[in-house]
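Worksheet for the structure shown next.
Yeah, one chain of the complex is gone here, protein chain that is, but the others are all in their spots.
By written order: A, B and C. Residues from 1 in each chain.
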Amino acid sequence: MDLTPNDEQIAFQTATTDWCREHMALEAARDRPDGLWDQLEAMGLPRLTAPEANGGLALDHATEALVFAELGRFLAPIGLLSSAVANRWFAEPFDGKVALALTVEEPGPLRVLDPVDSAAVLLLQPGSVRVFDIPDRFLNQMTRQQHVTAHRPTIDLSTMQSEQGWATTAVWTEDDVRPPLHLQLLAAAYAVGCADAARDMAADYARLREQFDRPIGWFQALKHMCSDMAVRAAAARSQLYYAACALDENAADAAFHVAAAKRLADQGALDNGRANIQVHGGIGMTDEAAAHLPLKRAHLLQFIAPAAREALLA
Amino acid sequence: MDLTPNDEQIAFQTATTDWCREHMALEAARDRPDGLWDQLEAMGLPRLTAPEANGGLALDHATEALVFAELGRFLAPIGLLSSAVANRWFAEPFDGKVALALTVEEPGPLRVLDPVDSAAVLLLQPGSVRVFDIPDRFLNQMTRQQHVTAHRPTIDLSTMQSEQGWATTAVWTEDDVRPPLHLQLLAAAYAVGCADAARDMAADYARLREQFDRPIGWFQALKHMCSDMAVRAAAARSQLYYAACALDENAADAAFHVAAAKRLADQGALDNGRANIQVHGGIGMTDEAAAHLPLKRAHLLQFIAPAAREALLA
Amino acid sequence: MDIGFSPEETHFREECRDWLHAHVPAEKRPLDAADAIGFDKAWQRRLFDAGWAGINWPTDYGGRGLSIVQQVIWLEEYAAAHAPWIGANFVGVNHGGPTLILNASEEQKAYHLPRILKGEAIWCQGFSEPGAGSDLAGIKTRGRIEGDELVINGSKIWTSFAHVADWQELVLRTEEGSLRHKGLSWAICDMHAPGITVRPIRKMSGQTEFAEVFYDDVRIPLTNVVGGLGNGWKVAMSTLSFERGTGFIADQVKQSHEIEELIAAARANGMIKDDRIAGHLAQLRAEVAAVRAMTYRNISEVVRTGQPGPEASVIRLFTSELGQRLERMAVLLMGEAIIDFAYGDDDAVGDYLRGFAATIAGGTAQIQRDIIGERLLGLPKSR
Partner (left out) sequence: MDIGFSPEETHFREECRDWLHAHVPAEKRPLDAADAIGFDKAWQRRLFDAGWAGINWPTDYGGRGLSIVQQVIWLEEYAAAHAPWIGANFVGVNHGGPTLILNASEEQKAYHLPRILKGEAIWCQGFSEPGAGSDLAGIKTRGRIEGDELVINGSKIWTSFAHVADWQELVLRTEEGSLRHKGLSWAICDMHAPGITVRPIRKMSGQTEFAEVFYDDVRIPLTNVVGGLGNGWKVAMSTLSFERGTGFIADQVKQSHEIEELIAAARANGMIKDDRIAGHLAQLRAEVAAVRAMTYRNISEVVRTGQPGPEASVIRLFTSELGQRLERMAVLLMGEAIIDFAYGDDDAVGDYLRGFAATIAGGTAQIQRDIIGERLLGLPKSR
């Protein structure tokens, strides 16, 4: 039993953080450079746990969770989540980004997140994940109307969305609880990173900003608000690591632990996101400051593989 | 429209507070003098809104709510609630205290609060209140066992309880929504007083107790805890007044307003009761200090005419 | 104590309702200040012409001179009729105007008050500075006296409607080297004066409503000072205590409508079947009732004594946090549709994002709790 990251994991984690800080700053989340995805691909980030035969690094979920929490801290593309899952669980190669669709009752139209330049889209279903191709246009099976897959913004300023029809041509996983848990785990990792980002932003500001001739972090009310952010982030992060290990070991209670991680991470991301704005005061409400970015990302993440109450009580 | 108490009401309120402070101190709640009920009777407190024909003062519910909030602040006997309701809505005279039974599915045995020296017991039912005599012993209709009405303590150190069977000999109100609302209003008034008592105890302690060479109320964390107590008490009190007026005017939405008052008062009493102990620190956890008394009373009050969600959403 | 209204008041309520029913504009108010300014001015003028602007303002300056209870009745009917937010006229009608009524000279009042009521002059507020937010007494913008003029240098921030305003209620330091609350003055600043630069700031909801204002040797006549040189803190506080007293009635009335709409929405989409949602809605409805009861109580206090009671700060805090709880519930009831929010959308998500201001602007919730602890409970001052 050892829940501290080993040296190799820490090195990978640190390298990721350093790279993100330089090439994928949170502050620039709404305007990512064109070649970003190619760089992420080149570093193998969408294939950390994919088998070597598929060009993957065949690492464990524990390492992957550590790295994805760092990516999440910089509001990395949502498409990394679905791409990582697709590359891990399907033998056939997905050349390029796999977008992410939110759960729907089949065969309704899909809400596709981060679809720009995506070759395919991954959908979470009860007990399975399914991957469709992305066509240029689709037929809405309910209204019988043809739709062009136009890209629209989402509340998360770094993520676009489109609509797409249910397709009969798809691949899906069967008789394996792990693929859906994998997606939930990675989404939880993103949310943990998001909670961390908000905490750090708030603490940095509370150390520097002065009112009444003192840093505002001197005042207990704001200090405790920051402390609570630290508590939420720490709890979610520990549970994330534990859940990743449970998934690696295919433990009987892995589904519970991953759901618990997602629940706590989502709450941490939302609550920290809100508290971060309050700590920032006026500047926190502006578009030019970055305080709103983690909050808006948190609002998106809560709809990606949410933790069902049944899973938590099972 | 005028929601400030008039001079007469303020005078009555002040006189009640002064009398309570001298004769019915909160700190002595667990050991009330023998003649207390007679004194309360002599002052007409169980008959404030009772018709003059029944020896009552025929005052309005607004005045009664003000006075009962003060009584509640000193943890006055629970029997005042039921006696006031019984004396108001029944023509026949109840000579002495009327105890209070918690709601049960008929014809189960009753949990009777404050039964000591009570001649009768009042039970809240949907749309009605019912008054039974108190016998020396009763037959449990489910187990067919004979029980003596022995007195046992409750969590509230100033209130005893006993068990009693459902009786066929009883009087009850019909076709009038006001009697049950009256009981709920007075219970809310007690809870408002309870929330006030906890707030004042905490603020007093925070002004005097020193740590780190300052009154602990100087520290923002404790100051804000006290501020939140003040907010809860103020909100509950305003809603109590409004509800009392609504009941006086037999307003169409009186049932909602009384339920809202009870809900906020119960929460205020519980949350302030807990916060009061935290503000007191070590001494707050002891039996010899009085900080636990309002909290325990609050736990009892929440079961007296609780605010149903349906009433709040109606 | 009673909650009824007199026959005269009831008659007034009917009058309000009838007029609003006939005149509330069908089109929605634009959200961006620049787009909304024409709408806001026209609507204010319409209110004035029909006698609804300044219900409790003195008749000498274009008001109706009616009671605060009638003002409340008007606001209740206004909200019930879904009449538009008064927008750009907010500062003039709710802050600047009342401050002038309390503190200004006859000349100042005679010139400005009717223009405010008619929607002819748009006002903005110049209190906060980049370095003086919660710490309002940390104001650094200074006004040098030169002859019969003030020469202003410095900057203000979070000034709503600055880029469309004609006048500003400006608090600045007129005594060199003075500290904290001393040496400040409250002046009427011409927003069209040379040397003023306005940098609009976009909110995280996408609207551009507030701005940063820079003053570079801006000259205004000394006669524009209100309440006397060096009395700026006192004059500003008279506005703020008004805000804390009855200035937020409109918000509270709005909440009464919002909770009913939320309950209706939850019934419509079936989410009320979830006990947690139903429980939250029940709780929120009780809290909204309490805010209304507290507000009525506070108004009764004003009617009796001429000023709001000490619990006004409690109402202020409770209302601002309750507003956020209502906005969060509205967003919760939207479900996944929250994802579709795009900058500038005038929906529940926009309200939620803009609503963060409630516990920040005009004194953070932390400052409010300090005030309650210190003034209501007598706890020692921390700052």
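FYI, contacts are C-beta pairs under 8 Å (C-beta built on N, C-alpha and C of every residue); 3 or more make two chains touch, one makes a residue touch a chain.
It should be emphasised that the depicted structure is a prediction, and the values quoted were computed from it without experimental measurement.
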{"item": "Partners of the unshown chain among those that are drawn", "value": "A, B, C"}
{"item": "From B:1, B:57 or B:102, residue that would touch the chain that is not displayed", "value": "B:102"}
{"item": "Touch criterion as defined above, residue of A:264, A:277, A:290 or A:305 at the omitted chain", "value": "A:264"}
{"item": "Per the touch definition above, residue among A:19, A:172 or A:218 touching the missing chain", "value": "A:218"}
{"item": "In chain A, positions touching the absent partner", "value": "1-6, 9, 60, 62-63, 199, 203, 206-207, 214-215, 217-220, 223-224, 226-228, 230-231, 234-236, 238-239, 241-242, 244-246, 248-249, 251, 256-257, 259-260, 263-264, 307, 309, 312-313"}
{"item": "Touch list for chain C against the chain that is not drawn", "value": "274-276, 279"}
{"item": "Sites on chain B contacted by the missing partner chain, in the whole complex", "value": "102, 111, 152-156, 161, 210-212, 216, 219, 221-222, 274, 277-278, 281-282, 284-288, 291-292, 296, 299-300, 303"}
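Everything that follows uses one rule, which is that only the chains that are shown with their structure count from here on.
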{"item": "Distance between the centres, which are taken as Cα means, of chain B and chain A, whole angstrom", "value": "51"}
{"item": "Gap in Å, rounded to a whole number, between the CA centres of chain C and chain B", "value": "39"}
{"item": "Set of chain C residues in contact with two or more other chains", "value": "366, 369, 382"}
{"item": "Two or more partner chains touched - positions in chain A", "value": "219, 221"}
